[in-house]
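Below is one structure, written out as structure tokens; the observations come after it.
A protein chain is absent from this complex, but the other protein chains hold their places.
Per-chain residue numbering starts at 1, and chain names A and B are given in the order in which the chains are listed.
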Amino acid sequence: MEEIVQGVLEGDRRCIARAITLIENEIPEARQIISLLYPRTGRAHVVGVTGPGGCGKSTLVEKLVRELRRQGKTVGVVAVDPTSPFTGGAFLGDRIRMQEHSTDEGVFIRSMATRNSPGGLARATKDAVHVLDAASKDVVVVETVGAGQSEVEIVKVADTVVVVLAPGLGDEIQAIKAGLMEIGDVFVVNKADRENADKAVVDIRAMFETNSGEQVWKPPIIKTIAISGEGVGELLKRIEEHRGFLEGGVFASKRRERVEVELLEALIQKISKVVLGDLKQKGELDEILEKVVAREMDPYSAAEKVLAQKLRKIGRS
Amino acid sequence: MSQEHKIRVLVAKPGLDSHDRGAKIVARALRDAGMEVIYTGLRQTPEQIVETALQEDVEVIGLSILSGAHMTLFPRIMELLKEKELNDVMVFAGGIIPEEDIPELKKLGIKEIFGPGTPTETLVKFVRKNLPKRI
Partner (left out) sequence: MFDQEKIEEIIKEKKRWEQTTLPRWVKTRPERQIEFYNTSQIKIDRIYTPEDVKNMDYLQDLGFPSEYPFTRGVHATMYRGRLWTMRQFSGFGTAEQTNQRFKYLLNEGETGLSIAFDYPTITGYDSDHPKACGEVGRCGVAVASLKDFEILFDGIPLDKVTTSMTINGPAAVLLAMYVAIGDKQGVSRTMLGGTTQNDMLKEFFAQKLCIFPPKPSVKLVTDIIEYSTRNLPRWNPISISGYHIREAGANAVQELAFTLYDGIAYVESTLERGLNVDEFAPRFSFFFASHNDLFEEIAKFRAARRLWAKIMKERFHAKKPRSMWMRMHVQTSGCTLTAQQPLNNIIRVTIQSLAAVLGGTQSLHTNSFDEALCLPSEEAVRLALRIQQIIAHESGVANTIDPIAGSYYVEALTNEMEEKSTEYIEKIDNMGGVYTAIEKGFLQKEIADSAFKYQQEIDCCKRKLVGVNDYAIANECRTIPLLRVTPKVEEEQVARLQKVRRGRDNAMVKKILAQLHDDADKDRNLMPTIIEAMKAYATLGEICDVLRGVYGEYKELIVI
């Protein structure tokens, strides 16, 4: 493990890749990797890119990477795609748009499947970001699935959230979940050469007025044409501005919030692993299940009972 | 409890060949069999394919080619895999590859070459059965 950790810190691509795999597969030893790397994280600017499908997120990310490289920055990209709940498999096709960068030493691209994480974002995404951060990438871009809860999940991972929309969604701009409007630090109207681009900007601004409330940072709305790269320079400027804003004080509290969430999630994960693991091992889960199925007990009382039992046991040992 | 082992496969189309019907069907079949499939689209250079395999830490690479350029592109890919020390990746191939070329390709380290008409189930079983030992 130490070899891999050392490799990550030196930026060795093989080690970075293997570290992410071990973490993703939840190999027990992988915990060691995270604990050794964690102190070296917190340096990279983590940018989340989210939004509905078909708006050109991948093309935009490619152009952002290009621009960042032009500025001499190193970049990590984590592209997340959904795991099929039926087959357990996933088609990871986001890197197609970024393949030109695959042989650039300053760029590391990794595709991840959600593996049916309840939140929609791959459970290991946070850790993959930590690995790339520890490998000294200046910017880590996380591109997420365009629909579902992962749009909101991205806040747990990113410093700056970029929400990408496109005109031609028409009335759908209204239908976009309010959650998306709340988490965006920068908004992009891509495919801005389309007819309704200006209207889309107006619509988004209007949604702010209704949803915002107290806001110190006013999310800018940038128009881009990702295919040609138009507007990408400005977008990057705004992203960097947001980073500046965060460093002015909010960064610390935002990071603290995120770390708190991370810690709680790690706790919950550990607890459920221990309790459920124990239950399943002893076959006790089936026993309780029978009782609930037979309507002798409701699920909540059953859970309370189980937890009380397990905690007593842990207390004793 | 650790995650159920997900097999990560890279399906790649080296060179200028644009026939992707087969590659896409294979990608879909492997996904439906529960694997995570990275497909990098058309016109991939050997360098791009090997770099992708490295970054994605795949266990398996499936190469699809119908243009006749396999005797130039496959050796280059295998050479690069060796250079990058990706010795724990299993490579298989398919497309229009004359039988007489197969022995030489296998010598290079390509585990198996599948011709047109191979049922997708055969490929799925093959991948499952021939996973490399991870270093």
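Criterion: a residue touches a chain if its C-beta (ideal position, glycine included) is under 8 Å from a C-beta of that chain, and two chains touch if they have at least 3 such contacts.
Because the structure is a prediction, the values reported are computed rather than measured.
Engineer: May I ask you to name the displayed chains that the omitted chain touches in the full complex?
Structural biologist: A, B
Engineer: Contacts of chain A with the missing chain: which residues?
Structural biologist: Interface with the chain not displayed, on the chain A side: 54, 59, 91, 93, 96-97, 227-228.
Engineer: Taking the full complex into account, what residues of chain B touch the chain not shown?
Structural biologist: Within chain B, the residues touching the omitted chain are 15-18, 20-21, 24-25, 27-29, 31, 39, 41-43, 45, 66-69, 71-73, 96, 98-100, 115-117, 119-121.
Note that in this section only the chains that are shown with their structure count from here on.
Engineer: If you average the CA atoms of chain A and of chain B, how many Å lie between those two points?
Structural biologist: Each chain's C-alpha centroid was found; their separation is 29 Å.
Engineer: Name, in rising order, each residue of chain A that touches chain B in their complex.
Structural biologist: My answer: residues 13-14, 16-18, 20-21, 24-28, 83-84, 87-93, 95-96, 99, 102-103, 108-111, 113, 115, 273, 277.
Engineer: What does chain B use to touch chain A in their complex?
Structural biologist: 1-6, 8, 27-28, 30-41, 44-45, 47-48, 51-52, 54-57, 84-86
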